[in-house]
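Every protein chain of the complex appears in place save one, which is left out.
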Amino acid sequence: MTQTASTPASAAGAQASGWRQARYLLAENPVSAMAFVLFALILLLALFGPWLVPYDPLATYAGEPLQAPSAAHWFGTDNLGRDVFSRVVVATRLDLSIALVAVALSFVFGSALGAMAGYYGGWIDRLSGRLLDTIMAFPLFVLAMGIVAAAGNTVENIVYATAIINLPFYARMARAEVNVRRNAGFVQAARLSGNSDWRILALHIFPNTLPPMMVQISLNMGWAILNAAGLSFIGLGVRPPTPEWGIMVAEGANFIISGEWWLVVFPGAALVLAVFTFNLLGDGLRDLVDPQRRT
Amino acid sequence: MQPALLDIDDLTIEFATRRGTVTAVEQVRLRLNKGETLGIVGESGSGKSVTSYAIMRILDRAGSIHRGSIRFSGIDLVGANERAMRDLRGREISMIFQNPRAALNPIRTVGKQIEDVLREHAMATRANAREKAIAMLRAVRIANPEGRYHAYPFELSGGMCQRVVIAIALACRPQMLIADEPTTGLDVTTQKAVLDLIKDLTREQRMATLLITHDLGLAAQYCDRIVVMQKGRIVEAADTATLFSSPQHDYTRRLLKATPGPESKVADLLPEGDARRALASPPNPEAPVLLSVEGLSKTFGAPGSPTSHRAVDNLSFKLHQGESLGLVGESGCGKSTTSAMLMRLLDQSAGALWFDGQDIGAIPSKQFARHPLRAQLQMVFQDPTDSLNPRWKVRDAIADPIRRLGGTGDKAQLRRRVEELAENVGLPVELLDRYPHQLSGGQKARVGIARAIALNPKMLILDEPTAALDVSVQAVVLNLLVDLKERLGMSYLFISHDLNVVRLMCDRVMIMQAGRLVEEGSTERLLNAPEHEYTRTLLAAIPNPPVPASA
Amino acid sequence: MRVSNKLKLVLLRLLQAVPALFGIVLVSFLLTRALPGDPAVYFAGPMADEQSIAEIRQQMGLDRPLPLQFFSYIGDLLQGELGQSISTGQPVLTELASRLPASLELTLFALLLSLLVALPLGILAATRPNSWVDHLCRVVVTAGVSLPTFFTGLLLLYIFYFLLGWAPSPMGRLDFAYLPPETVTGSFVIDALLAGDPETARAAFAQLLLPAITLGLFTLAPIARMTRAALIQVLEGEFIRTARAAGLARRKVLYRYGLRNAILPVITTLGMVFSFALGANVLVEKVFAWPGIGSFAVEALVVSDYAAVQGFVLCMAVLFVLLNLLIDVIYTLVDPRVRMES
Partner (left out) sequence: MPKHGAWLACIVQSRGTSTKNENPTMDRRTFVKGASLATLGAGLLPLLKSLPVQAASNRPLVVALGASINSLDIHRSGTNRTSYQIAVNCYDRLVSFGTKTLADGSVSYDYNTLVPELATEWETAEDGLSITFHLRQDATFWDGKPVTAHDVKWSFDRAVSVGGFPTMQMKAGSLEKPEQFEALDDHTFRIHLLHPSKLTRPDLATPVPIVINSVAAKAEATEADPWATEFLHRTALGSGAFKVQRWDVGQQLVYERNDDWKCGPLPALQRVVIRELPSTSTRRALIERGDVNISFDIPNKDARELEAGGKLKVVSTPIENCLFVLATNLDFEPFKDKRVRQAIAYAVPYADIFRNAAYERGLPMWGAQSAKPTEAVWPQPFPYATDLDKAKALLAETDYKDGFEVPLSFDLGQADWAEPTALLIQQNLQRIGIRTTLNKVPGANWRTVALVEKKLPLHLENFGGWLNTPDYYFYWAYLKGNLFNSSNYENAEIRQLVEETLYMEQDDPQYRPKILRMIEIAMDDVPRIPLWQPSVNVAMRPEVQGYQYWFHRQLDIRPLTLEGRQG
């Protein structure tokens, strides 16, 4: 029903800069605006966290063990007297890196595989389809566990495992997005312009699949952190004493019943906030890049 | 004078957009009497559809009736609550839309969908709903209505779907029918059948009809009165005969002129004195053959299997240098498959293709991309939006073939060439740095043409190049195409379903049906004295506006 | 004719799953062999010396080259032999048979709960996009998916069991005061009802509630989001406009025309969420002492229990295949177009 209003206006709106667009969307959607602010905060903490914290996050006996939050220790202290606030803040960088790298890896390899399958079809499609089916049919969390257990308990392996189990989602998505465009008019036109298949795929089709992929990426970032946290919970996470939200929540959870709530609540809140930010960011990004939302 | 069935006064509709309020419809007044058919004609953005949605009160969330009144049988529709409106919709006022297949619930049988309306308005009980639905299907002249009752929309043709939509609309015998572009996207023969059906049914039931269309010819043929809308306002309202014989408003006149008729020439579509008017030179029968097609066939699916389908069957023709050849047929006749094969985007199943003396049919489509002849064979696509990469700037879209095949490495030179091309197709140079979604439909069409002629091809396939454009834009583009052909000496294969456009553009015409060529001949001969039955049917189905008396 | 065609189609689908299943078998075999622990050492017990470990390694066939081990594993599989779990001392098949129903009951119930909340939330959000209701829904479901299950699980337990005492003691599927009902479906609640024992059913249900909520909270987000997205897209569809223009009631338009069309992507999501949840409720199972398949797998993985891990993975893969088949069937039932294509 908007067609009547939108078609002539689109030419007039041509000059609308990205900023104006963003500003409008953020004003229209306060939740997304919040997500962008939170993301900036997380980024800031990841970059400068180690210089901002009051205590060495690794130092035991920064205060008495298991003290409730106080002016000296905003988030209290853990069972070895380490400052929970410092640990939560410093952990931001590691968690963000895990999420970023894991998602970047699965995005790059997944979408490359999916794009090829979607464009060429045929045996490439069938082969990659079988491969993805195999990965998908694995219970994903157990697959991640198995990979980390087999390859060794390091941050790199956690990242690889997370990347592998996320791969099929990107590949499927890329395949679908490329597939619907492989015979689009602009692709035909590109062929007439003498573009090779590779060029068409890389320069013409692939950039168009990015908007839906962006959403998937931001959603997966949160998921990657949760995955690392889950691995930590069963003892396969980052090795101590490195602060990491997942481990802190996993270990802190054991203190809920005994009443030392701050050990789980603060890192838990950080984790939730981060995941939350990424998820909301996903929605916000989709709004930003979706041409249908532009008037 | 009896009170009008529908009385719209001072209707103003606004849309809230991110750049503030946009007025889509302004101070519209119109009246529709019982049993009367009123046409609302206008190009896209004229506000004709919005007006109809306002009557039904199904404007989307952003739109609202800012001012004015709509009265139906004395009831105030603007002030009516949703419940009251729901009672009116479908029972007193019904509406049918363009794109009939999308207008039906894809996962519900058509019979059930008719029943839904009947039951909603208590026109049927559980016991007799089915029987009434079947009766309705029969009424819209669907063969085997008992069987079709169980059909899903995807199992029916577009024309059939529109009949079902009409059945839904008329099931409760409303007093008024709004038909919003009911035949856009349908083949001409289907279009005629559907409109005739509407006409018959409304006449039988003494229904008032509001026909919304962009096609003046259509309105002329089916409406008692016509209002012309432009940019949200009514610029002229008159009974059909008056409107065509003595159009008052400038815009109406321009519109009338731009609509191709059986007698018009390309240049006539544009106002006199318009610099863009172009003159086609007469065909030269002595010109050498550029493209020769022999026994071209394409079969999809494994041969012999039940799913195998012969899309193009033994097609042979020749295209001379500088000639413009029309290829006409209804959807599914194999036009697009043919053009894909000619363009070497698709390998043929059988047949030979000779272009400029070379056997291009022997070159697999996969290898043709880097072949020197690639530059000589170019194409303008049907949908200007779909054929432009939404993430590429216009400049890059036009430059792409030059970069790939033109061998121009020099940036400045490339820049100049792109700007020259833009000038050639009448595209303002400042638009080159925009993205496709920031352009209008006509501008996008020009970009597509500029890209196609960037390499100075010898032959251009034009695949319904103006089907998605408004008539006034079409007029400009058609003139541009003629002009370019004259200047650059290209040959055209002009694919279209619109015989009036083909008449303007082509020296010779081929008629295609179900993959085969049924008739071929000079435009003059073929359109005036068709030999094949199918050609005659096609011609008869074209709605033609009365020739303006003033022209 | 039609029925046999359908059957053929189902068989074809199952056949298509064979390569993936073989892939699973191979990968899980290699993966377990890559695990660092030595099952012979574990199996030999705490005081075993090297000689007895070597004996056991030979007994278990672990001294043979990998390809040989693989072929004998395949041979066993073909005879329906999944081997014995070294950590629980039970045949893997028995373990899976007793634990899978527990996991299925928990997961299905959690999904049901999740659906009951997520669908209305999604619908609410879709009918009022960008309103405060929409934002609220977004926040709620995102919070749900951001909370690690072990955190929510313990928190719920702390509040509803420890502090308030509303929930029953978190001791698995059924309090020991009750005898598990005779197995019919594998779900204690349903089986107890079938056996005419509402008391046991109620007890089993009470045990089920907290873990199901924990898991359900986590699955809320994908379902709600997909419902919202799919429904918004459908509601923008032209046939919705037709239905409205025909004067159909709002509810009818929303449910019969809107939701039924939007339900297909939701079903796909549901399938994905289901297979994900079934494997991932390890952490919930641990907190609530739920004797499910996930914790079994994790324990097995930690002690390099080859047979158990492989059996579990295979079981999940088969489930996945069946699930996809089921989704296909549902698709065919809901969407006539799919019927046509097939």
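In this document, chain identifiers A, B and C correspond to the written order of the chains, with residue numbering beginning at 1 in each.
Keep in mind that, in the parts below, contacts are C-beta pairs under 8 Å (C-beta built on N, C-alpha and C of every residue); 3 or more make two chains touch, one makes a residue touch a chain.
Just so we're clear, the structure is a prediction, and the values are computed from it rather than from any experiment.
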| item | value |
| --- | --- |
| Shown chains touched by the chain that is not drawn here | A, C |
| Residue among C:27, C:104 or C:303 that touches the chain left out of view | C:303 |
| Contact residue for the chain not shown (choose from C:126, C:143, C:157 or C:259) | C:157 |
| Touching residues on chain C - with respect to the absent chain | 35-39, 41-50, 52-53, 55-56, 86-90, 95, 98-99, 154, 157-158, 161-162, 165, 169-173, 176-177, 286-289, 291, 295-296, 299, 302-305 |
| Interface with the unshown chain - residue positions in chain A | 58-61, 65, 79-81, 149, 153, 235-236, 239-241, 253-254, 256-258 |
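As a convention for this text, only the chains that are shown with their structure count from here on.
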| item | value |
| --- | --- |
| Core chain by centroid distance, with centroids computed from Cα atoms only | A |
| Centroid distance [mean C-alpha coordinates] between chain C and chain B, Å | 50 |
| Whole-Å gap between the CA centroids of chain A and chain C | 24 |
| Residue list for chain B, restricted to those that touch at least two other chains | 58 |
| Multi-chain contact residues (two or more partners), chain C | 241 |
| Residues on chain A engaged by chain C in the complex (per definition of touch) | 1, 28-31, 130-131, 133-134, 136-143, 145-147, 149-152, 222, 226, 229-230, 233-235, 246, 249-250, 253, 256-257, 264, 268, 271-276, 279-280, 283 |
| Complex interface listing, chain A residues touching chain B | 1-11, 13-14, 16, 24, 28, 184-186, 188-197, 204, 207-208, 291, 294-295 |
| Chain C - residues contacting chain A, complex | 17, 19-21, 23-24, 27-28, 31-32, 34-36, 130, 135, 138-139, 142-143, 145-151, 154-155, 157-158, 162, 221, 241, 275-276, 278-280, 282-283, 294, 297-298, 301-302, 309, 312-313, 316-317, 320-321 |
